[in-house]
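Worksheet: one structure, shown below.
For this depiction, one protein chain was excluded, whereas all remaining protein chains were kept in their positions.
Right, chain A next:
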Amino acid sequence: MSKSTIKVALIGNPNVGKTSVFNQLTGLNQQVGNYPGITVEKKQGASKLSDNVKAKIIDLPGTYSLNASSIDENVVIELLLNKKDEDFPDVAVVVTEVENLKRNLLLFTQIKDLEIPTILVINMADRMSLKGIEFDLPILERELKTKIALVSSRKKTGISELKSLILNYESLSTEPCLNASVIDPDYFNNLRRAFPNQLLYKLWLVITQDVNFLNLERNEIKNSFTKSHSDLKRLQQKETIKRYQFINDTLKIGQKIDASKATDLRAKLDRVLTHKVFGYLIFFGILMLIFQSIFDWSKIPMDFIDETFTSLSAYTKNHLPAGEFTNLLSEGIIPGISGIVIFIPQIAFLFLFISILEESGYMSRVVFLMDKIMRRFGLSGKSIVPLISGTACAIPAIMSARNIENWKERLITILVTPFTTCSARLPVYAILISLIIPEERVFGFLSLQGLTLMLLYLIGFGMAVLSATLLNYFLKLNCKSYFVIEMPSYKVPMFKNVALNVIEKTKAFVTGAGKIILALSIILWFLGSHGPTNNFKNADAIVLQELELSQNIASIEPELIENKISSYKLEHSYIGILGKAIEPAIRPLGYDWKIGIAVVSSFAAREVFVGTLATIYNVGNHSDEEVTIKNRMAAEINPVTGEKIFNFASGISLLLFYAFAMQCMSTIAIVKKETNSWKWPLIQFVFMSGFAYLTALIAYQILK
């Protein structure tokens, strides 16, 4: 064997189970990253082929052909055309599936034209008898000039055969399986003569595609061989017809279908799931189930996490030697980490549901059901996926808008998605609701607090739809509207795929958002426990002196004195000074300077709100008891009026502010990347935050 590591690229159409094959080959041995400079996910893994040879496997984004129409698909072409890329494969594994083999083979014939050693995987072999399909593998291998592995990633069969084919990749044919240049012989002969050292199909891809292509001067090719867009498309059509002719001829001799044996579950399920009444009922039922799991089921692990961290913080403070480091740990880092960990249950539930819906094939039916309705608001049926995933996190949601073909619909989707109630808002909502809404039930069973939360979700969706309508009206973009969506067959989701997906997405969120939250909580702790003036340094003496002047100090409880000192300190710390400076701007909304600090730091990420208040109050509270953040908030009193700081009016005003404001740096960054300009994230930021300020102002002034 000449190599100890074989580089393998997994290529295939969406919905063929490519990722399942990847999971079977690599097990837990995989890493997810990004391609440099773009936000396309890069999945890699290692697979042991024999005792001394392993494979490095890259799971490339799903694509229907080598004619790219999105940045995800560009990745595939850019890799396959660039022999100098460190990931350029030794062997390409094209994954197809039993039921859609005809369409899947189109991509296969294109890959073969690149003259890379290629293996054909026919996945979902367990469905063959169900569909009455049989293959003559020797004939198919001869016609397609390849080796075939018949795999069932569900039943875990065929994987070892695939591994041995990869191991022996050097014996694979690199001959194309058809000659597509017959569609315009003159044109292609000239092209061949002009660039005798280049692969003809490669040249053709460079002419028709808009991808980065390193080793060829594309201008040179373009000038002499350029054609009008319409002519090129006609040629591409001819090319596609040619390829399908070849595929049809091949399958005629290599595949047998006994239609009478086929059971059609798809038709039966479609009839119900896309029904004009039941279809919507089922969809809303599923949505209710998802929200139920976020509100209710994740409450138990979340309360547990909250209490654990509160006692951990108290424990550290009591058992470590007193000093700066202990304070940083118990008042900065532990509450900071707690603010991240507490999200895990909700995020995991959301990604669990979303990946089940996608894996099962149901999501496409929802897109189909909702397209006409969504279009009324300038959105696409495909906007449903970002809007639902937006309830977990706007970042993956905005990235999932990529498969919306129409730019205007995609742009509007990107701009309005941050209005949906993401999980970062939940802890803010949860704590505020529990402070200002009484724990009562209407009609005996509907929790008032639950209803308020539900209402906030509806406000978020409502605002998304409303602003989409406005954008649709004002945006003057003339985009050719088209919409193509595959309706995959229904499948029972595979546990391994769903589990890996949930773990990976949750991990990405926690590490991504976690870094910001942790850094901010350390900074906030520092700013809150240090001050520039002598007032801060001599806080003890000043407070004691004041108290002595006003009354008999012996009659005051020591704890109260302690509290007075710490709040005096906080007021004169860096953060206090900063908070006081912005107070005039937020006072009309009903907030004091402590809330102001929390709101301002939330512009990095919303979930920082609770953590910031936790840090601020912890800093201001030196009693060693375990006090949960909620109790501390409820006890906050306005020193001037004697009223509670978190009352109904200021609470509602805060809720509305968080519902609408664009407070997430990562979202702004992703919008910039996806729209390729600062214009859109800026407009989004100003509009959302301005609107938030205005509604919060109005709400407080009416309610106070």
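Basically, a residue touches a chain if its C-beta (ideal position, glycine included) is under 8 Å from a C-beta of that chain, and two chains touch if they have at least 3 such contacts; residues count from 1.
Keep in mind that, in the parts below, contacts and distances are computed from a predicted model.
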Per UniProt record, missing subunit out of "GvpL/GvpF family gas vesicle protein", "Ferrous iron transport protein A", "ABC transporter permease subunit" or "MoaD/ThiS family protein" is "Ferrous iron transport protein A"
Given A:198, A:240 or A:689, the correct residue touching the omitted chain is A:240
Out of A:83, A:193, A:252 or A:276, the sole contact with the unshown chain comes from A:276
Given A:38, A:167, A:328 or A:487, the residue that touches the chain left out of view is A:487
Given A:29, A:44, A:67 or A:173, the correct residue touching the omitted chain is A:67
Omitted-chain footprint on chain A covers residues 64-65, 67, 69, 99-100, 102-103, 106, 230, 233-234, 236-237, 240-241, 244, 266-267, 270-271, 274, 276, 279-280, 364, 367-369, 371-373, 381, 405, 480-489
